[in-house]
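Only one protein chain is missing; all other protein chains are in place.
A, B and C label the chains in the order they appear, each numbered from 1.
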């Protein structure tokens, strides 16, 4: 078999790639494993990553084609092409789309598979449409477990885009018929993924609150790891998040070395914004987000004001700066 | 085989029941199916229900022994007995315990398997201990699906009680080794079940909020049933509550004939009380409970006051009684 | 200087208008009373309203000058002019600014005094700056009571704008030195007003929740009107919102004829959005907003889902469509 991974820097003929249509840009935690899963399913794709060593390593591992630039990646694909972006939402995705617009042509399809805001998709689709390029947005769930279990993918775009993406969905999803869905028009994929993450925030917070009440309960000396494992079998709250919790609580129920700091992400915030914009109450999602803000120390000024007000009206002592 | 279901009213010898030690009191939705599951596992127990027809019917179906009174049930069991109550928490359970106290003797074990408040267990255990009777409390999850899938059971009590209950746990749980746990001292079983339900409230509310945002979203015409089904495969929010939602949303995504009224139960309230008593923040559980109160119209007076305040300072119109 | 405005209600020469520099556009509940308050303070201004009858009536009452069009209003003012808009935020304000841009000239100042989003101010200021027109944004609190008590005004803009606005602030505010503030650059006035309203939402909800707990309390038969009046004197919660509540609760503590529907406004939503964008927890403001959504029936789909989930796992009855 003839294959050259430095191909993109050469003019050599690469006959076996003649039918390669799918390029993946961005090989981080998610993108890298998606490339691996596609390889396992017998697909061959072109890869590009900001750091070429990453592309080269994954190409060596998978048999995919590493391309040093977006232009190389586009050149390596046969039209009509599919270019799937797995870049950080925001600046990186924005730049890639602007770079791709002149490189791609009519009939090509760009898919943003990162955690983008659905309103940006609508803007991006219009931007690409001006170049005759089709656009789809895909929300991908599954995290680091997707490689083994398959990804849960929800994507928005035209019927034509959906038809072209179907073989890749069948490979990436847990089974060919389960775990992927064409949700509707452009933006709807990321919208559904956004709401998914909002629900995730609420579920996580509910679990965390409950385990905190159990861990803190005097007198019962509860084994929270055993309880999490218990609930995995037949309880109403059985869930994948509980499965994960059972794993780490069995090993370390006290969590003493963990800092009580919880990062938040765009999708959690966007879901909360969406609720306000729609005028639909979503108190649990919103509160789950705000408890993360609080864990980051972002509620400190408010707490200081409360301490001062209490001092102001009741003469209550306030703690000083000893913290 | 000789068996008489009117046995308890007679003095006839019932030889094959000589080793029967377990009586189940209360054959509602939960208790009835638990009786059936024990029968399927080859166990034979005595049954009692306020309405004897129910006992008789389940006895006919299962081969268990129907007893017309608590006294008959106690008489039908060989000491040391286990009497498991599946009665509504509160008055019914209270009365049954008071009736059982003089009927049972040293070495017998009473188990409250209903959704009782763990503080009541501590009181009940002392009450029974005064008669030399052991006491355990069991929280049982699994709902109407427990018959087929097995129940998830968490129980509190002495080591001796746990040892005696083990065979029944192995039969009731999804598998002999999974889905049941001796959580600690008396009260701890219902405490853990209480927190389980608090988590359930939060998870349910998170899911409901998310689906509401999707159903209401203009422009995307989302198929919420298909999305629920999608998420069952590989997503972070996959869970049994999602499985159930996928079922009913596939059939009726609009839910137009359902009234937006959500009942709440003791356990949801007790978990919220517990958070306050422990001084542990549980905003998501608490809010999930309060949204149920709001769905019951219990926030109406506050809403009226807000409308009046707005009128008071801004001259804003308020809606009248046309509703 | 002699000037004639054929636009106006009279053909007479109006010499005393030679120094009129201030025009007020939009004579609704807020604008109309602001015009009246300025008249009481001895100021004379030009008025314009979509419906000229309103302008004419207020002009007749106050001695101000009613102008039938924006062009007339501009023509009636001596440069450098101040044109203060009290129009609904959004379309109406947008159109007025676009109409004013070509009519006004370098050195003129436009003030948006309505409840606008501070991000729109920043865009509007740039839009007007392109025509050499200065721009300020003013948040005005005080509602229907402002005419008598004076308005609380917070405005953003340049130092020059602040200097020009000072005489009008001194007249509109409760006292010349209290109740008005130049908060900072353009946008800051409406930002501060937005947060003010967010706080207002939280305070209102806190009061409403408390009175609901008292009104509903069995056994005490509390006189909520008397309690509101009581707390006005020496309590920690004394406040203007309590004053208003005492008024209406004294007359109608049961609120039976009021519909439990609470409208929400842009500023409540914007404050909640701001908290999310800043990543600062604002649970009370956000919840107060969401309880208004719930009062509008916007939580009904979520409630229906909860009822269905309960039915799904526990066989719990759900209410039908009888409501």
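What we mean here is this: a contact is a pair of C-beta atoms (placed from the backbone, for glycine too) under 8 Å apart; a residue touches a chain by one contact, two chains touch by 3 or more.
Source: prediction; values computed, not measured.
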Option from A:61, A:148, A:221 or A:247 whose C-beta touches the chain left out: A:247
Options C:25, C:39 or C:288, residue touching the unrepresented chain: C:288
Chain not shown, touching residues in subunit B: 236, 264, 269, 272-273, 275-283, 286-287, 289-291, 293-294, 296, 298-299, 301-302, 313
Interface with the undisplayed chain - residues on subunit A: 29, 143-145, 204-205, 207-209, 211-212, 215-216, 240-241, 244-245, 247-248, 255-263, 283, 287, 291-292, 294-295, 297, 299-316, 318-323
Touching residues on subunit C - with respect to the absent chain: 141-143, 146, 149-152, 154, 156, 173-175, 178-181, 183-185, 187-188, 191-192, 195-203, 205-207, 209-210, 212-214, 216-217, 219-223, 226-227, 229-242, 271, 274-275, 278, 280-285, 287-288, 291
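Rule of thumb we're sticking to: only the chains that are shown with their structure count from here on.
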Given subunit B and subunit C, the chains that contact each of them: A
Chain of greatest Cα-centre distance to subunit C: B
Length of the line joining the C-alpha centres of subunit B and subunit C, rounded to whole Å: 51
Subunit A and subunit C: spacing of chain centres that average the CA atoms, whole Å: 41
Intercentroid distance (Cα basis), subunit B paired with subunit A, Å: 37
Two or more partner chains touched - positions in subunit C: 283, 287, 291, 294, 299, 301-302, 313
